[in-house]
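The complex appears here without one of its protein chains, the remainder shown in place.
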Amino acid sequence: MIHSNCNGIWIFGDHRNYFQDRVTLQLIARAKELAEVVHTYVGVVLLGWEVDEYVLEYTAHGADKIFLVEDERLRDYSSDLFTAIIADLVREFCPEIFLISGSDFGREIAPRIGARLLTGVSSDCIALQMDDDGNLVQISPAFDGNALAEIRTERTFPQIATVRPGVFTERKHDYRGEAELVRVKPDLSRYREKVRVRSSRKADAPASGLERAECVVCLGKGAARKDQMRKLQDLADLLQAEVGCTRPLVEEGKMDHDRLIGQTGKCVRPELLLVAGASGAVQFTAAIQTSRCIVAVNKDPGAAIFKYCDIGIVGDAASFAGRLAKELKE
Amino acid sequence: MDLTYTAKQRKIKETVRDFAEAEISHENEDGVLTKELMAKMGRLSLFGLQIPEEYGGAALDSVSAALCVEEISRVSASAGLCVSVHNSVSALPLLVHGTDAQKKKYLPDLASGRTIGAFCLTEPNAGSDASSIETRAVRDGDGCFVLNGQKAYVTNGGIAGTCLIFAKTGAGAKASMSVLIAEWGVKGFTRGALEDMCGMRGNPVCSLFFSDAVIPEANLLGKEGAGFRVAMTALDAGRIGIGAQGVGIAQAALDAALKYSGERVQFGKPLSAQQTIQNYLADMATNIEASRMLVFRAASLKDAGKPFTKQAAMAKYFATKTAMEATTLAIQVHGAYGYSKGYLVERYFRDAKVTEIYEGANEIQRLVIARSLLEEQGRTCL
Partner (left out) sequence: MRIVACVKHVLRYMSYDSSGRRADRASVPGTINSNDRVAISRALALKSSGGELVCLSMGPPAAEESLLETLAMGADRAVLLCDRALAEADTLATAYPLSLAVKKIGGADLVICGSRSSDSDTGHVAPQLAEMLDLPYLSYVTSFSVEERVVRAERTVDGFVEEIEADLPAVLSVSHHISERDYPSLAGINRAFSSGSVEKWSAADIGADPERVGRKGSPTWVNRIITPEKQRVATIIEDDRTQETARRVLDFLKSRNIMIRDKVRARRDVDTFEL
């Protein structure tokens, strides 16, 4: 779309994994900051059925407007329906910027919407800024996380970006806040569902709270033996820390994939991160960079992780963990 | 003369490198050749490098085959040895000297890796002095040979299914060396315990024993008395393979030394900023490049159908000497850490040593080179 009468920063209301998944709230917070620069409103697009709770939450966390499409047929997420409905909403209301959560679903509908509207979409952004011309500067990892690409959508609207969860901080909720509710009732019979969902159930293993955790213990190859893992789990329990790991442990079946910290896994930004026995491959260090304080333990003094930590201990990770736990218990 | 890789060779090198990095364990030394790995290597055609497609092989040229051995050896010298010996001194002699029936019978299983090959010349009393082997094969008058003897330090011995056995046939003045194909499972054919060696520990090396083992005449490789010729075919090609193995081991040592010297900080700077270390790295790299060129030269001459005995000997001699020097330097660069089991360089060092000894000790290689030089001068050697 090439249109200069566009107005508004939109957020996709990605609600199906709320309460743990808070990306929508994180995006609203950042959008409010950006909106101030270009003097516009922040709107949330919400599709679903019986979603009053989310209207309330989004309003309390800063939304100025909520564009609501409520229909029983939208109870479950549908990429085909959501893409089609949202594309039409965008055509009707012309937002200038559209931020979408970097969930699997968000990263699927964003490019589809972009293709329908012939506009630019950036992916997995870890930073967003406004430049002097009012363009959204989208910063996204490239080359296996080795570098960052600075991207702009220069001539088309909206400027669409998917954003990595955990990058921005949500605002404190204020239930006195008010937002304008715009109810839209499109004729859903116009839209075709090309992919049929035969079954959809929440996975059994509880999703780990790695991305929100304040304290994280990450296990690498050097802490992958049973006795070593136990020592580190004990320390993690003591610190009330979430436990994550690097790729080799997932590949050897020692930990679930949702514990993976790295380029194809989770990005963490805790207050305190303890990296135990991981060498610090680039795909990993890119996912931990925004942690406040990193403690790394590794037997190899030449391990790359020692360049990415605040304090590094050359030694056996599990042995150190055991002694740290002992020290804390006293 | 073009000394750059073709697109095909680049792709082969890249594929085998990726395979070796991902599939071969860097840490598991003794148990590196797992059943799964052997199966994967077979699927990749690593056991049929130069066997023609009609038998299920990859039909690669000798330079490409050398690249494969180098890349495997870079991660595991033991695995590289298994591949090299299987291809160049077991499958190749069968291809060159075998009858159609023998080729049809043995090559497909060798090419796929379903059967592993071995080359059995060395004995407790016959190392460099190959002609003094004592294993005897006597005709039983019933279309078979009865084989008695012992073969020592057989590479792949613990897993080999198709073994080329060098034995003395005939009697008195008519005694000569012949080669018999012995299949594992034949009555009277037993294996000793795996050797407990300083290095190359992932390769199942052991003794093979023959006690009145009955081998059909049809398993004679080449004519009776052709043993010497079969040995020459095998060893010339084998030397290219071991040269490639040496290059791989040396390259691994250099890669480790480069990485470590870039990260280890002493006296306020990384080791790699110190001139002494730079000299070591430069020497290692130059010798490795020279070794690689010697291997490729020998391989190219072989593919061109030209004599390559001298060059193969040079490649084996120089590359294995380079491997020993480079791995020694690599430990030195790592300092005390290099001497400990926690780092891989001490294994490279232990693996490198035997490459100067087997497949023709380097002393023999120099004899071969000198002999070639003297012959080329038009003089007969003593």
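Chains here go by letter, A and B, matching the order in which they are written, and residues are numbered from 1 within each.
Definition applied: contacts are C-beta pairs under 8 Å (C-beta built on N, C-alpha and C of every residue); 3 or more make two chains touch, one makes a residue touch a chain.
The structure presented is a predicted model; accordingly, all values stated were derived computationally and were not measured.
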- From B:Ile24, B:Leu49, B:Val63 or B:Met200, residue that would touch the chain that is not displayed: B:Leu49
- Pick from B:Ile24, B:Leu37 or B:Cys68: which residue touches the chain that isn't shown? B:Cys68
- Note on the structure: The one residue from A:Gly62, A:Pro95 or A:Pro141 touching the chain left out of view is A:Pro141
- Item | Absent chain, residues of chain A that touch it | 16-17, 21, 79-80, 103-105, 107-108, 110-112, 114-116, 118-124, 139-144, 146-156, 194-203, 207, 215, 238-240, 247, 251, 257-258, 263-264, 271-272, 286, 289, 292-297, 301, 306-316, 319-320, 323-324, 326-329
- For chain B, which residues reach the chain that was dropped from this view? 6-8, 10-12, 14-16, 18-19, 22, 43-46, 48-49, 53, 56-60, 64, 68
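We take it that only the chains that are shown with their structure count from here on.
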- Task: Go ahead and note the Å separation of the Cα centroids belonging to chain A and chain B.
- Result: 52
- Message: Under the definition above, what is the set of chain B residues touching chain A in their complex?
- Response: 259-260, 263-264, 337, 342
- Item | chain B-facing residues of chain A, complex | 299-304
